[in-house]
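Okay, structure first, notes after.
Of the protein chains in this complex, one is absent; all others appear in place.
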Amino acid sequence: MTTTRRSVLGGAAAGGAALGGLPWRSARAQAANTIRIGVLNDMSGPYRDISGPYGLECARQAVQEFGNRGFNVEIINADHQNRPDIGVNIARQWYDQGVDMVLDVPTSSVGLAVANIAREKNKAYVNTGSATSDLTGPACTPNTVHWMYDTYMLAKSTGGAMVRAGGDSWFFITADYAFGHALERDTANFVRNAGGRVMGQVRYPFPATTDFSSFLVQAQASRAKVIGMANAGADTINTVKQAAEFGITRRGVKLAALLMFLPDVHALGLQTAQGLILTESFYWDLNDRTRAISERLRPRLRDVRPNMASIANYSATLHYLKAIADMGVAASKVSGVDVINRMKGIPCDDDAFGAGTIRADGRKLCPSYLFEVKAPSESRGAFDYYKLLQTTPAEEAFRPMSEGNCPMIRA
Amino acid sequence: MDEIFGIPTPLLFGQLLLGLINGAFYAMLSLGLAVIFGLLNIINFTHGAQFMMGAFVAWMLLNYLGIGYWWALILSPLLVGLTGVILERTMICQLYKMDHLYGMLLTFGLSLIIEGIFRNQYGSSGMPYRIPPELSGAWDLGFMFMPVYRGWVVVFALFACITTWLVIEKTRLGAYLRAATENAPLVQAFGVNVPRMITLTYGAGVALAALAGVLAAPIYSVNPQMGTNLIIVVFAVVVIGGMGSILGSVLTGFGLGIVEGLTKVFYPEASATVIFIIMVIVLLARPAGLFGRA
Partner (left out) sequence: MAGQSMTSSAVPAGPQESIFGFTKAQFIALCLMFVALVVAPFFLYPVFLMKLLCFALFACAFNLLIGYVGLTSFGHAAYFGMGGYITAHSAKVWGLTPEISILIGALLAGVQGAIFGWVAIRRQGIYFAMITLALAQMIYFLCLQAPFTGGEDGIQAVPRGHLFGFISLAPDMNMYWFVAAVFVICFLLIHRIVHSPFGQVLKAIRENEPRTTSLGYRTDDYKLVAFILSATIAGVAGGTKSLVFGIATLTDVHWSMSGEVLLMTLVGGLGTVFGPMIGAAVIVAMQNYLAEMGAWVTVIQGVIFIACVLAFRRGIVGEIGNLLRVRL
């Protein structure tokens, strides 16, 4: 087909789009009285449902509730597609072009990279999405606050609390990469410290595995009371689904998800997920305050309930804005370290997590909750999925500062 | 003999059986790919997305229309096969004269579009789909508990593979198809409607992928990425088996499932790479694959 005219048009369109997409150096004066927050997360990939557009809406809710205290707040959003080069590029560009705080950032490799950039540019960075406990450990910076959860918290709650609840022999199915290893290692430590035994483990290739039947059968053969799934996302969903298929849970063995969120349970359905053990630091139906904030979020989130990752955006934004109001916009734009220090100095309190503090190494403290997924008969409706088994109070839930190897803290 | 290489015998047999079941999936998927490549010379990268569509259509049938698994086994491949026919008529037919590369690129682009649309619409966590009650439960085989559904998968996949092979090798329609790939103008001169046959063949290959998707829906998470993970492995299977050979793909699919199963027992970390190592070795030793015609 002759395509000359068509290709010219197509080329023009592509060229136009490309030009429009180029980051022009803006000569506009920075609006001195506006705080700009950039929500950088995964909007189109495997972690979309965990924070994604919902996390963005939660941040916007916080801005709305904060109200007008003498300055404007603007929220922008970008999809880092779980790619560090894109995430780093956007973070750099944002910081250079007037964004004051970067929020969210799931995917640990991106999360760690942005921490470095925030330090380099002396801006503020609140991470609510990454799991790596290194953010408050060897990779800690004075510009970073790690808000939500980390592998240590998950391991301690699911591992330690589970043993106390009777699951004292474990077998691990581990995703064979750094995150999976870290989850397994940390949880195994807690299991042993609480008096339990690790019967064995199997490591499967990540991210290329969809069929876990072989590993589940090995787990079954070990006769462990608990099968710990040191993986996340679709891998966990597949493991749980296939465990149900092989009737593993029907024979009294418990499945412990070492990293799982409410949307994952929703994707599984209660019939398959019932009896699953997991840890989150937030559940919408936990107490009156959480119910209140979930209700307030309903117009924004519609059919979906917030989980610990998305609501963390709300909580973090609210606290950040309080710090800004406390020190004044002008002072906050000078140094990100000052803002973070002010955030550490003010106690936190919001409907999502209640009262809390931020430690010197950037770790926000909150209680962690061990949940079990309800059976279909016990649930009154969509997202009514969890029953509370155990609570670990905030002071004990996270790794002690002295053990973190954070260069800022000289113990 | 209680243990073989340190693994208890019952466990080993159990793993072999599981490997065979996985092999059934690989075989079914690579069958569709082999049919399309063998007869159309198109490298159908959309196969993974069409597999995913098959699973999603089954879910949609259940969720929106209340139509259950057994009907979905028939309806889903038909519907997805229909989309395949439309694709072929509009875009793919232009590729026959071009280099293989363009076929791959076009179908790869299609797979990106399809996956992106589904992900935007349905999110990335996946949809719940349960094993039909008639097939749930497990048999106690002594050395392991084998879910009934998995046994069904093997049986059905074997049935599909054998039927397809018979149609292509033993029926007149199959003979026309094979002749058309060798010399289309001549076959057309004999009065056979070659373009229509080719369209239907593509549709049939796509339908096979969708059928595999329906089979997978109860046991794998039904999410938009489910095809991407499998597609590379399936390609490797087809290449190892020989790109034109249907029998080769089926046998390699099952064989690979078993090899993978064994690797999962002895050295699980490598179970994803083992197929690529095998592919490189096979391609170096036999350039056209194990059963392929160069």
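Read from first to last, the chains carry the letters A and B; within each, the first residue is number 1.
FYI, a contact is a pair of C-beta atoms (placed from the backbone, for glycine too) under 8 Å apart; a residue touches a chain by one contact, two chains touch by 3 or more.
It should be emphasised that the depicted structure is a prediction, and the values quoted were computed from it without experimental measurement.
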Residue of A:Tyr125, A:Tyr152, A:Phe171 or A:Phe206 touching the missing chain in the full complex: A:Phe206
Absent-chain contact - pick from A:Val99, A:Leu112, A:Met162 or A:Met327: A:Leu112
Which residue of B:Leu16, B:Leu75 or B:Leu112 touches the chain not shown here: B:Leu112
Full-complex contact with the absent chain, from A:Ala178, A:Ala330 or A:Ala382: A:Ala178
Residues from chain B at the interface with the omitted partner, ascending: 41, 43, 91, 94-95, 97-102, 105-106, 108-117, 119-120, 232, 235-236, 239, 243, 269, 272-273, 276-277, 279-280, 283-284, 287-288
Chain A residues touching the omitted chain (full complex): 1, 3-4, 6-8, 10-11, 14-15, 17-25, 43-44, 48, 53, 76-86, 88-90, 92-93, 96-97, 108-109, 112-113, 116, 132, 134, 139, 176-179, 205-206
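We adopt the following convention: only the chains that are shown with their structure count from here on.
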Geometric centre distance via CA averages, chain B-chain A, whole Å: 35
Chain B-facing residues of chain A, complex: 44-49, 176, 202-205, 207-211, 213-215, 217-218, 220-221, 233-234, 237-238, 241-242, 245-247, 263-264, 266-269, 271-272
Contact set on chain B toward chain A in their complex: 8, 11, 14-15, 18-19, 21-22, 116, 119-120, 123-128, 130-131, 137-138, 144-145, 147, 149-150, 218-221, 223, 225-226, 229-230, 233, 261, 264-265, 268-273
